[in-house]
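Omission of a single protein chain aside, the complex is shown with its protein chains in their original locations.
By letter and in written order, the chains are A, B, C and D; residue numbering begins at 1 in each of them.
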Amino acid sequence: MSETPTVAVTDDERVKEMSAFRKALIRPELGGICGTIIVFTLFLLFAHDSGMFNSQGIMNWSVVSAQFMIIAVGACLLMIAGEFDLSVGSMIGFAGMMIAIFSVTLGWPVWMAILVTFALCIAIGALNGYIVVRTGLPSFIVTLALLFILRGFTIYLPQTIERKTIIGGVADAAQGDWLAALFGGKVLTGLFSWLGEAGLIETFERGTRAGQPVVDGIPMLIVWALGLVVFGHVLLTRTRFGNWIYASGGDAQAARYVGVPVNRVKILMFMFTAFCATVFATCQVMEFGSAGADRGLLKEFEAIIAVVIGGALLTGGYGSVIGAALGALIFGVVQQGLFFAGVESSLFRVFLGIILLFAVVLNTYIRRMITGER
Amino acid sequence: MSETPTVAVTDDERVKEMSAFRKALIRPELGGICGTIIVFTLFLLFAHDSGMFNSQGIMNWSVVSAQFMIIAVGACLLMIAGEFDLSVGSMIGFAGMMIAIFSVTLGWPVWMAILVTFALCIAIGALNGYIVVRTGLPSFIVTLALLFILRGFTIYLPQTIERKTIIGGVADAAQGDWLAALFGGKVLTGLFSWLGEAGLIETFERGTRAGQPVVDGIPMLIVWALGLVVFGHVLLTRTRFGNWIYASGGDAQAARYVGVPVNRVKILMFMFTAFCATVFATCQVMEFGSAGADRGLLKEFEAIIAVVIGGALLTGGYGSVIGAALGALIFGVVQQGLFFAGVESSLFRVFLGIILLFAVVLNTYIRRMITGER
Amino acid sequence: TLASAEGEKYVLVSHAPDSDSWWNTIKNGIALAGEQMGVEVEYRNPPTGDLADMARIIEQAAAAGPNGIITTLADFDVLQGPIKAAVDSGIDVIIMNTGTPEQAREVGALMYVGQPEYDAGLAAGMRAKDDGVTSFLCVNHAIQQPTVGERCRGFADGLGVDLGDSMLDSGTDPAEIKNKVLAYLSANPETDGILTLGPVSADPTIAALEENGMAGDLYFGTFDLGDEIVKGIKAGVIQWGIDQQPFLQAYLPVVILTNYHRYGVLPGNNINSGPGFVTADGLEMVEKFAGEYR
Amino acid sequence: MNPEHAPLIEMKNIEKHFGSVIALAGVSVEIYPGECHCLLGDNGAGKSTFIKTMSGVHRPTSGEILFEGRPMRFDDPRDAIEAGIATVYQDLAMIPLMSVSRNFFMGNEPLKKVGPLKFFDHALAAEVTMSEMRKMGINLRGPDQAVGTLSGGERQTVAIARAVHFGAKVLILDEPTSALGVRQTANVLATIDKVRKQGIAVVFITHNVRHALAVGDRFTVLNRGKTLGTAQRGQITPDELQDLMAGGQELVALEDSLGGTV
Partner (left out) sequence: MNPEHAPLIEMKNIEKHFGSVIALAGVSVEIYPGECHCLLGDNGAGKSTFIKTMSGVHRPTSGEILFEGRPMRFDDPRDAIEAGIATVYQDLAMIPLMSVSRNFFMGNEPLKKVGPLKFFDHALAAEVTMSEMRKMGINLRGPDQAVGTLSGGERQTVAIARAVHFGAKVLILDEPTSALGVRQTANVLATIDKVRKQGIAVVFITHNVRHALAVGDRFTVLNRGKTLGTAQRGQITPDELQDLMAGGQELVALEDSLGGTV
């Protein structure tokens, strides 16, 4: 009685065996990996001489991709947890505007402006999550409301306070600020100037920076993007909390039954998404020195698109951060690459739509293979 | 054996009885009805002397609400059928542009331009539906792709063909066209000029039209809106097909099992949504005489918001056309009312977001009462 | 920079979202110049009008190594870095449309071609003041774009009144614009002047005034031209349209850059393409090419 | 049961593959009018898949379906319903947000003509629903009560009542009693008995040997996508049947204390 040996399970006869290679291959990121390979191959073929793959060009699409990555990581974890956030774009505009108002209009030290903005935005993220969790409303509607509310304030506040919708001068205020450097600075400048001197990358020909390398360091934006991707990936795949994220998105009720604190997980993910949006906004403000009411428009869609291209399931419970990062890379490379390739810019959207459709169909096929879903 | 009399069901003892009045009251439209009453009360209190409720003011918010209604009816039926369409806004831009290109650039008779455009747009709606139904992808993603693709073409085509992105001159081309009058004309002009002469509505005091009544007829836009609302309401509540729409959205698999042609229903609803968007676009082009590449931006959200304010469930299977129409009315009245009331216009978005949140919470509460959902 | 061979490549970067129809004239301008000069031209813009995205596009354009970049300076803070980097890496830059001559000099551009937005608004405001306008409504269809709003600020300052609540966030839907204007006018009957910021807001505003019978009664000025605006001017509904001649803003830089690169010649000064007030007199050419080259 | 009758449905050598999964590997079954045909078998044996090919949900990969002697090809559940096959699926085909009467008539809405137009006859639907439910022993608060407010057992009853109401010739029930209480189960079995006596063919899937023996006329056992044969009532003992249902494998020791039948 201690074993139940009579119940032998031999389902095999009715299922064809899958080769080990095929098994190793199919993973959530597969769509993203294929997409990346295809995209790079195409652009290497058709735009190799356009400057897209010189140091400046690489830096260009890297920065754009890194931007997408920062918000895609947040959107990805949130989507896996079964929700999504349409207020990301408005949050970016709002966060930037707050930093500018605090530091320029109110004259606070920049580090304080940044910290207070982070606190404020994460609190708004928590509010988003709290409303979704408490009312059980779809996050589409709740965050759509926040989209309007935040954008409204982003236009109204500077309009009322400063009588314009753009606030500049943050760069001056941020001179020498320790925290600002964490968002707006560059790393590895030494390496790059050495590379420039060694003639390995091009240098400026004239102007105040003549002789300096055209790419003089890795912007903190890229460092943040990589850091967030690694953090998100480890969190999702290697920790208990990661398992809870999957569980909350896969079936909230089931997860609750076995003791997963689903509400906490969802609210935390909304906060993390807000955090990512604020990182995005802070990097942008620190790099460009001004905040405008138009910042971040439609970024929520771009984040969602990157995540979906990367193989996550819109309905939650399935996806990977690496996939989302690859999705962001594809998105960034395609967007900038089309410019390099000289495609009529209004056709960019047409391409984007087609790539999106193609990517989701591919991903769906892969996912069905993995999960045996019908 | 012919009856099974022994099984008496007497669940009553464990359920409190609900009063007949309360029962009559709770219906999907209740949220919309309450909202409408609240909104009108508020504006009557705070903006009664702003001209919002004279004949011109009434016409003003009626036209705006009618616009929302036209797209809300389509979005409502589609949402009840369990899908939604983010490409409505792009479709509006696209349809308008097509009419202009056909009639002005290609010089076709306007009625032919309109008919061909309707055919084209409905075909695109069918494509939307076909992709959703065949691939089983969420309509969010599929229609998001179409959003980009259609908008891309709306910018690209006139740019390539006509070297401009606003094509005017449709009004001239439409002079005397029988079909154009069905979209751009006004009805009951006789009644209104009689009313004006009788002094029942104000007349212009100055300008070119001094002496004419300030409101000289009901625009066809309003007629279309009311017609579509009636059509949608009857279709949904009084016909077999209406039951299928509910069933397809409530549980597609269950509906399929009992023989409801779910795929056909969904594709037809996508086509109907496209039809509504095209009606919107045609009315707009006929009224303003020009088509622009930027027409219809964000209209998809406005349609969804109106429908949700009107009590429909984003996940499908529940809602009412009357509710959606009231949602559109609320939306229109609030938007225009805020201007009459002199509220800073950039705060409109903030109000919109708050009203949306408030409405969905109210509707959720009502729905739970009706369906006993937990 | 002394290559006299044909086939130079120039990129024009604007700050306008895809949907802004006014920029079409610009596209036509560079296309024509490109054809005439035998150079390759490209038009680039941030799809949503996000200026931070525009900065990336300038960086991208620089990386692609064209002979010259023509760009707007919609936000000095945001764009100065990328533009300076482009200049430093050996690409010649001309600032067009938005910005000021001073800013253009500061980023190292060759010259500035355009109409400083604030100044144009100011000039329009002073003209309106002379015509007896005391209060106004500014219909802003692109509230999120800072540059366009500058026109309203300038206009208010020119009139000598406070901007206050007279700037209307109208959105881009023509029916909504029309009805918002109607609502505003009936709620604020003392308004005696209207300023629209482009065809997107002007066309429905014309319709609004025709509807409430104030067409011709109200002082109505607009920026930029289009089919309906020209008709409006002709019909007396619109007093004037400020034509900043976008065609020139696009056409001239290409010609100037090409000649500079081929023959080393460069005008010694900035070029103000506007503001030019287009009134009912001399509308013929304007009418013919409005929306295309005007 | 009258085996001399021509069979109502003949399923010949039905195969059904889902991608790499072979759910049915050639199953042949005949259904006669007026019989209750029990379909038994282990989890995953292919019972649900089999009846779904019969009711038009799945198209068989190969094999033939004869309905009243003529070859039939159901492309859609609709075709099967029109041919007179009513099915209560294991995963109930009920829509919680819709009212009982709308659910009851879903896919079969009664129409009334108003001029050239046909409208959903709500009055008739409400009336029929109320009376049918009353016959099954369920007193509804009203025909417009949402199905979501019914208990699981009540929902099951609505599904069965609906199938009986429309099931002209064949009624297929996929584990209708699995979630039901003793009383509700007895009620369902009584209904099966009643329906059968009206000359309707019933296909009844269950895991409960006793339920099968209570109402079944013939028993077909499926195992791993193949049929182990069909037995007449009386030709087989409960123990034999149970062994067959377990796929011929021995059961764990505990069984004895259950008196042979689980």
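Methods note: contacts are C-beta pairs under 8 Å (C-beta built on N, C-alpha and C of every residue); 3 or more make two chains touch, one makes a residue touch a chain.
The model shown is predicted, which means the values in this text are computed figures rather than measured ones.
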item	value
Option from D:Gly69, D:Gly181, D:Gly199 or D:Gly229 whose C-beta touches the chain left out	D:Gly181
Given A:Leu30, A:Ala145, A:Ala180 or A:Ala247, the one touching the chain that is not displayed	A:Ala247
Absent-chain contact - pick from D:His17, D:His207 or D:Lys226	D:His207
Selected residue (touches chain absent from view) among A:Ala255, A:Cys276, A:Ala291 or A:Ile322	A:Ala255
Missing-chain contacts mapped onto chain D	41-45, 151-154, 175, 178-187, 189-190, 193, 207-211, 213-215, 242, 245-247, 249, 251-255, 257-259, 261-262
Missing-partner contacts on chain A, residue numbers	1-11, 237-240, 242-244, 246-247, 250-251, 253-261, 313, 317-318, 370-373
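In this text, only the chains that are shown with their structure count from here on.
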item	value
Chain centre separation (chain A, chain B; CA means) in Å	34
Gap in Å, rounded to a whole number, between the CA centres of chain D and chain A	50
Separation of mean Cα positions, chain C and chain B [Å, integer]	35
Chain D: positions in contact with at least two other chains	none
Numbers and ranges of chain B residues touching at least 2 other chains	151, 155, 159, 344, 346, 348
